[in-house]
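Just one protein chain is left out here, and the rest sit where they should.
Right after this comes chain A.
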Amino acid sequence: MGLGLLASKALKPTASRLLSSQNPRSLLFLSRTVTSTPELQKPEQAAQAQPEPTPDLPPRTPLAGARVHFPNPDDAIEVFVDGYPVKIPKGMTVLQACEVAGVDIPRFCYHSRLSIAGNCRMCLVEVEKSPKPVASCAMPALPGMKIKTDTPIAKKAREGVMEFLLMNHPLDCPICDQGGECDLQDQSMAFGSDRGRFTEMKRSVVDKNLGPLVKTVMTRCIQCTRCVRFATEVAGVQDLGMLGRGSGEEIGTYVEKLMTSELSGNVIDICPVGALTSKPFAFKARNWELKGTETIDVTDAVGSNIRIDSRGPEVMRIIPRLNEDINEEWISDKTRFCYDGLKRQRLNDPMIRGADGRFKPVSWRDALAVVAEIAHQVKPEEIVGVAGQLSDAESMMALKDFLNKLGSNNVWCEKNGMFHDADLRSGYLMNTSISDLEKADVFLLVGTQPRVEAAMVNARIRKTVRATHAKVGYIGPPADFNYDHEHLGTGPQTLKEIAEGRHSFSSALSNAKNPVIIVGAGLFNRKDKDAIFSAVEAIAKSAKAVRPDWNGLNVLLLSAGQAAALDLGLVPESENCLESAKFVYLMGADDVNLENIPKDAFVVYQGHHGDQGVYRANVVLPAAAFSEKEGTYENTEGCTQQTVPAVPTVGDARDDWKIIRALSEVAGVRLPYDTLTAIRSRIKTVAPNLLHVDEREPATFSTSLKPQSNQELSSEPFGTAIENFYMTDSITRASKIMAQCSALLLKK
């Protein structure tokens, strides 16, 4: 600013005084302003005078951690971005080359995970020897290409594109939910003109109804077609499309139809403007008043990385975080929109059921005293503990230690049921890992519907099927798939045929290079689970799915707590302990067979929602939800991650492990840990992998060590593990948005 003022002064005739001054800075600037640029007048002379821009520029860091992977070192080519040489593999686009060089090119339609459309023209750059500016997102980089990103031509091109885009874009930023995180807003500030020449009427477009999750204001749409490409490529539904031509072009569903995809919420994130925004979040908050907490999701066993945006004590929205190994940058609708369940049906005071059957709020002191007294009145083998599907590793460790101190070992995690093969980790984990599913060429899905059980895993399978045309075989009840698949059969009989090589699919499996077999955790509840698992192992053996360099035998778990529970050894000692129990401790467990609990049993429910478990409970102890506590979770592939508290607990609730620790002291069997660090060092002695946060710990031994089961396969067909994708746990069942989704979107 100061220099600019000086320079403008210097241009006046009275500048002789300034010129004679001894200030070298002003002199330097002056000479730069006043001297004409010979390069512009005689370009060929300038090229001779200045040979090659020497690469003495400081090395720039690639944008957003962009990494260059050379599949073949011979294919590396060198291009120059603003005179700075970068080495890139053949086939990269000009835009990607600029990203590697650390230059951010403005863009609307280009998205790294979608196909290239090249229709917004915002990414125009100048390339030497090319007569016109080129759209960098669609132009492959060629060896020795000289790319210029900040020349007057490139700037003018962007300004022109910006002017055209803003021609039909409404000026409603003050009432737009995208305001503050809008690409169009940011880029018009950076690259747009400061005035417009537009005098006519703006066009308007009728809003579309895309269902209860996505709000549309179609007048704001700039036709980048990111949402159309996302729906067809990633979500695998052909619901969205481009209609009309020219200025009548608009995005819409071809017929009056809702968008029925479990990933539909992601179009909110990829929309560069405010055309597609979140319906539940509409007009609730501005993004700059939110506090972001980077945590993980617990509504399924995938453990998607999320950011919880909160304002004060309230969770306002949930958005995805990038994690290439787990969820890439997508999350399922259940993850994204379950948050309103965190505000409804919450338990906030300890309560005891009185003689009249009604709950009465009491103090923690009284509630714990009552529970401790009853726990001592029953025999140790009549005590049963069930951890819920959302339980973290710390509280499950405390629950197991507490029950063991009372003399009982009947403790398990609800979705695991009577599954008790916790000895070999490979027997219950997704051994291939989610990201390595992309290397597979044949999939065999046994009794699992990944689309509803783990939407992110399903997205990976779809990505693989789309990219490599991998074959998918499915055994189970008729289910919805968003990729080509072969329905092989409905029950264990088909499994047996494949194992014995009588089925046509077994040749596809044995010819495959990297076969993947995925067994659903819904089978854990079957009587013949051992026989099923040994049949699957036989298939894996004949298909050579388990090799030193490839492990294709997987179990797809259903809930966030399952893997950690099995790692910590939460397996029931006897099969029918629930039927003979006198004292049942439900730690957030709502999906156990509550009718199997005897009438005279004393039931303690510790949890955060007034759900099914509370109806049967005698004492209710309020606990913290995943958004309010620090807890360790292990996802289905064995990757340990931690939640971070985003909001304070409600009412008089306490963290889960603290409640059990306090109860153990009142009951006279005090647990030896007082802090989270202490309980983690206890976990370290049982399952050290749960302390290696954000790392995937693969299983060491394969299941081939397991003795062969001599159980008989029953002929009963496989069932569906999850009936309603939108409502699977106490949080999602309390959510109003999830209720709307299940009413409108589930196919009946």
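General observations
Going forward, a residue touches a chain if its C-beta (ideal position, glycine included) is under 8 Å from a C-beta of that chain, and two chains touch if they have at least 3 such contacts; residues count from 1.
By our rule, contacts and distances are computed from a predicted model.
In the listed set "Os01g0916200 protein", "NADH dehydrogenase [ubiquinone] 1 alpha subcomplex subunit 6", "pH-response regulator protein palH/RIM21" or "AP complex subunit sigma", the entry agreeing with the UniProt name of the missing subunit chain is "NADH dehydrogenase [ubiquinone] 1 alpha subcomplex subunit 6".
Here one chain is not drawn; of A:Arg365, A:Lys379, A:Lys513 or A:Lys541, the residue touching it is A:Arg365.
Checked against the hidden chain, the listed residues A:Leu403, A:Ala470, A:Ala560 or A:Val666 yield one contact partner: A:Val666.
Set against the missing chain, the residues A:Asp333, A:Asp655, A:Glu697 or A:Asp729 yield one that touches it, A:Asp655. Those residues of chain A that touch the chain absent from the view are 363-365, 624, 648-649, 653-655, 658, 661-662, 665-666, 670, 674.
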